[in-house]
Each structure stands twice: as C-alpha cells, then as structure tokens.
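Of the protein chains in this complex, all but one are displayed in their positions.
Chain IDs A and B follow the sequence of writing; residue 1 opens each chain.
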Amino acid sequence: MTPTRKRRLIFITLITVGIAIATAIFLTAFKENIMFFKSPTEISKGDFPQERNFRIGGMVKDHSLQRSDDSLEVTFMITDFAHDVKVSYEGILPDLFREGQGVVAIGQMTLSGIFKAEEVLAKHDENYMPPEAAAALEAAKEQKN
Amino acid sequence: MNKLIRLYHQIGSPPSFYQISGYFLKPLLSLAIVLFVYGLIDGLFFAPEDYQQKDAYRIMFVHVPSAWMSMFIYALMGLAALITFVWRIKVAEAVMMASAPIGAAFTVITLITGMLWGKPMWGTYWDWDARMTSELILLFLYIGVMAMYSAFDDDPRKAARLTALVVIIGLVNLPVIHYSVYWWSSIHQGSSVKIIGTSGIKDWDMLRPLLVMALATKFYYGYSMLHRARSYLLKTEYKKQWVHLILGLHETKEKTNE
Partner (left out) sequence: MNELFNMNGYEFYVWGSVVCFVCVVLLDMVSLKTKKKQAERKIKAMHKRAKR
C-alpha cells in the first residue's frame, strides 16, 4: 500500500470508529432515559426498577406542593390523572415548576412509597402568549364553567 | 422549455454558475444583515413577554431559526448529494460541500442556545433525551461529512462521491429529529409553528420576529453557501482556463518569450 492510501485508510477507520463510539454512547444514554421513564400508573402497579434511579413523568397535582419551613425540602404529588405518586425533593426548583404543569423527577423509590428525587425538571408546552392574552383565555374558561 | 434547459445547463456549468452566483452575493448579504438587525431588535425589545417564561422565551428568536436551518441545510445538502451521486454534476458537489460548515455552525448555535434556555426553564443544561441526542448526532454528521471529504481531498471528485454517500445515509436522522418529541417522552416541547394546523404562537408581535429571523438565516445561508461554493469551484477547477481568466492569470504572457 502506498503511504497516502495507508494514511487515508487509517483516517477513515478513525472517523468511522469515532462516530460509531459516539453514537453508541448517545444511544445508551438515550435508551436509559426511555426505558426508565415511568408514569404514576406504572408505578402504582409496581412496575419500576428497585434501588436504581429512574424517572417519573406527569403533572404536578394542584394544591399538593408543600414547602418545609426550615429547609429547602418540598413535597408534591405527580399525577397522570389516574394515579398519584408522592415526591420529596431538596433543592431549588426550576422557574417553570408550577402546580398543574408537566414535570419530570429523577430519583429512587423509597420503602415508604415516597419517591426521593435528586433532580426535578419542569416541562413546558409549545404555547407562547403575552400575559394579557393568557389572562383573557383564563377568564373565558372560567365563564364557561 | 428551451429556456429552462439553457438555464439548467448554465447553472450546471461551473463558469456560468460562478458568474451568475456572483450577482447574488451582495444582495443576499445585505438582506440578511438588515433582517438580522430588525428581527433581533424586534424580538429582544419589542415583542411582549411570555405569560410563563417571561423574558427567557426570547432565546427562541435565535434558537428556533437556527434549529430550522440546521435541518433545512442538511436536507439541501442531501439533495445536492443525491445529484452528485447520480449525475455527477460539479456544481452539486460544490453546493454540498459548501453547505456542511454552515449547517454545522447553525447546529452549534442550536445546541448552545438550547442549553442556555434549558437551564433556567427546565432546570438543567443538558438531558440525554431524544431531541437533544438526535441534534447532537446531526452535529457529528456534519463534522463527519467534512472529515470524510478532507481524507480524500487530493482527488476532489472521488472525495465528493464518497462524501455524498455519507450525506445520503445521514438523511435518516432528519425525521428522527423532527418526530423525536412525539415518538418518545421528551422534555422538549413540540413544534410551536406548524405549517398545517394551529400554531402555539398566535400573537403576531411574538411571531413576527421569529419569521423575520427565519428569513434572515435563509438569506445568510444563501450568501455563505454561494460564496463557499465559488471558492470550492475555483479550487477544484484550478487547471481550467476560466479560473485563470477570473484571477487575471492570463495577462502575464511570459510564455511568448520562451
């Protein structure tokens, strides 16, 4: 093999291996996310991994958020409108964390049935509007009820 | 019809492509700059704040157009790759290779601004979720495409053909990115602006800067891509008469003395 060809072959092998490794790492990280993403209903059936971190996705139940007086600890319920899971978390909640909003909690299930979250992520939807528009929408909804 | 065929041949031939694209450079750049300035000022100072995300949502005006471009450019690159692979048109090779660095640049912007948006809103810079992972793979595809070409750059035509194959295979990633938020439970929200169906942004003052920025990035891509394609053609056609004419190399007529 000529030196140029050899150089090329090495180069391409490196690129291919690099991309393959990168993709493999991403896909594992990503699979972890998908496999260990549970809803409150699945958890109520006992379908969740023991002694390892997993994720719960759902809504923060209205009027369920309780803050501790002397620490950063908070507890709240995550619901999928069929079942609820109680979550405790110590730390600063993201700005978009709100009752009635989507949330993802990452942590472990304790023996007492309370989910101890290490991380809490807030989800938001694809709707954007000025505060006045949101207020008008809210008012219209209330009138309907 | 005859005119169409002539246009096709003109665009397909490197010297006339070089000449015609030259007329577009300045207008495209000027349009892009004017729209960038207008869109950014409009979005950052004049658009109303969001009812939930307050001022943080303004990141959207750079994040969303860049994300659209990262995919739009790859799609165009894929089209150029297809033409390169099947018809072996040099101009298509130039367009393909000229698109890669711009696409990579917009992907980098998308990822960084996305992280800067994720931290205050979601509570994390990065999450290995479907949308982010597939966008990162897109960046690796762009880098891989450029690396693949440079491995063979002593034989540009062969390099272009092999690179085209990589680009075409990578096209699979595009639908994955787009549908990732619907196929998997993702922290990322769905698309706000839809061509079909109701958009998540109904307020015109919010939508306008977004659309202006989307236009600006398209014009900028047009400018940068044509500019790079022209350099590419000069470099690969360096033996040809038309290149020497353009660079003024024919005037040194020392050969007559020999």
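In the analysis below, a residue touches a chain if its C-beta (ideal position, glycine included) is under 8 Å from a C-beta of that chain, and two chains touch if they have at least 3 such contacts.
Values in this document were obtained by computation on a predicted structure and should not be read as measured data.
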Contacts of the hidden chain among displayed chains: B
Among B:I102, B:I187 or B:A214, which one touches the chain that has been omitted from the display? B:I102
Across B:S21, B:Q52, B:T84 or B:T113, the one contacting the chain not displayed is B:T113
Of the residues in subunit B, which ones touch the absent chain? 36, 40, 44-45, 49, 54-56, 58-59, 62-63, 66, 101-102, 105-106, 108-109, 112-113, 116-117, 119-120, 220, 224, 227-228, 230-232, 234-235, 238, 243-244, 247, 249, 252, 254-255
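Following the convention adopted for this analysis, only the chains that are shown with their structure count from here on.
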For subunit A and subunit B, let me know how many angstrom lie between their CA-based centres, rounded off. 31
Once bound in the complex, which stretches of subunit A touch subunit B? 4, 8, 11-12, 15, 19, 22-23, 26-27, 29-30, 32-34, 37, 57, 93-98, 104, 119-135
Subunit B - residues contacting subunit A, complex: 48-53, 56-57, 60, 120-124, 127-130, 133, 136-137, 140, 144, 147-148, 151-152, 154, 184-185, 187, 189-192, 200-203, 205-206
